[in-house]
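With one protein chain removed, the remaining protein chains of the complex are shown where they sit.
Chain IDs A and B follow the sequence of writing; residue 1 opens each chain.
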Amino acid sequence: MTADAVTIQSQPTMRLESRQGRQNQDYFLRADTQGVGVIKLPPEWTWQVEPIKKVLGTLLLPENWDSYGGRTPKSQAAETAIQIIASITQADPPRPRVVPLGTGGIQLEWKKGQRELEVECRPDGSVEVLKIEGDAEGELCSACLPADVVRLVAWLMAA
Amino acid sequence: MSEELPPDVDDPSIPDEEFLYRRIPLQPADNIQPTEVEGECRPSSGNFRSDGPLSVDRSSLTTPGQTRDRGRPGIFHVAQVQAKVARQCGCRLVKDPMLDNPAHILMFGNHDSGAGALNGKQAKVVARAARIVLWSGPPL
Partner (left out) sequence: MPVANQLHKLRDFSDPPVVETVLGVQFAPLSFAIPHFGLYWSRIQPEFPQYRVLPPLGHVREQFGAQSGSLIRKMGFEVVQEPDIRCWFLDRPGNQIIQVQRDRFIYNWQKISGSEVYPRYESVRGRFEAEWKQFGDFLDQGGFGKPEVNQCEVTYVNHLEYEKGWKSFGELNKVISCWSGKHSGTFLPEPEKVSMTVNYLLPNNQGRMYVSLEPVIRTRDAKEVLQLNLTVRGAPASSDQAAVLQWLDVGRQWVVEGFTDFTTDVMHNIWGRSK
């Protein structure tokens, strides 16, 4: 059998979806016939892999995982969290902590110096961000988009 | 938690100096983080997020070990925070004793949903002040 063509693929096969004029890349494999769920790993991903694995790991938590009736995180929360991680293009940002919430959401937490970000990915996929500097109470931003979070990560990295 | 919630009215008989205990799951490891003091850890604010008011135990009526064991068969650390910290960020503390847990208290917050949960800011204030007092995992 001889090869018809050999290509070394440097770009992953991803479907681009326009949403509100911005390009959103769908890393959940939905663009072909496969059913088994996978996240494709673009060649440029390095630090992203571990937090994404942590996000997926939260989906394996059983109901009442926290002994207070905590719900297993929802897949929509995980998709949003992964979308946010995948959208961060800054080189070598601080690694986010990944914390499951009893509400069925997932929280991503970043800290650099005196600046902190807590990004709540809710069970319905919506996002709320708490932006903190120093000992201040912080500023809550509801209905944030992943692109807003990316800008806030840039703010954090400027600390 | 009792089936019907008690009224969302702060109970002044719970002193400000009272410590409140909460179980913190060992996994995932990101649930806790080190503080500036070597060997000391605190929980993430995510541990104080819930659908309704937050369940905690009064230190005057129980011990950290008893709080931990109420979570069996899971494995948990126990964190503590003073009642005044919760009140200072606008939370209300209400006694809600249960048959198997007379120390049970509900901490009501100001979440937009109106269901009595803590909002993001309140959870952060409480988490910042909380400290792990009973460590159940391998040594750091």
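As a convention for this text, contacts are C-beta pairs under 8 Å (C-beta built on N, C-alpha and C of every residue); 3 or more make two chains touch, one makes a residue touch a chain.
Here the structure is a predicted model, which is why all the values come from computation and not from measurement.
All shown chains touched by the missing chain in the whole complex, by label: A. On the side of chain A, touch with the chain left out of the figure occurs at residues 1-10, 12, 15, 17, 28-41, 43, 49, 52-54, 56-57, 59-60.
Criterion: only the chains that are shown with their structure count from here on.
Centre to centre, using the average C-alpha position, chain A and chain B are separated by 27 Å. The touching residues of chain A, counted against chain B in their complex, run 54, 57-58, 65-71, 97-103, 105, 107, 109, 118, 120, 128, 130, 132, 137-138, 140, 142. Taken together, the chain B residues at the contact with chain A in this complex read 1, 23, 25, 28, 30-31, 33, 44-47, 49-51, 55, 70-71, 74, 76, 89, 112, 117, 119-121, 124-125.
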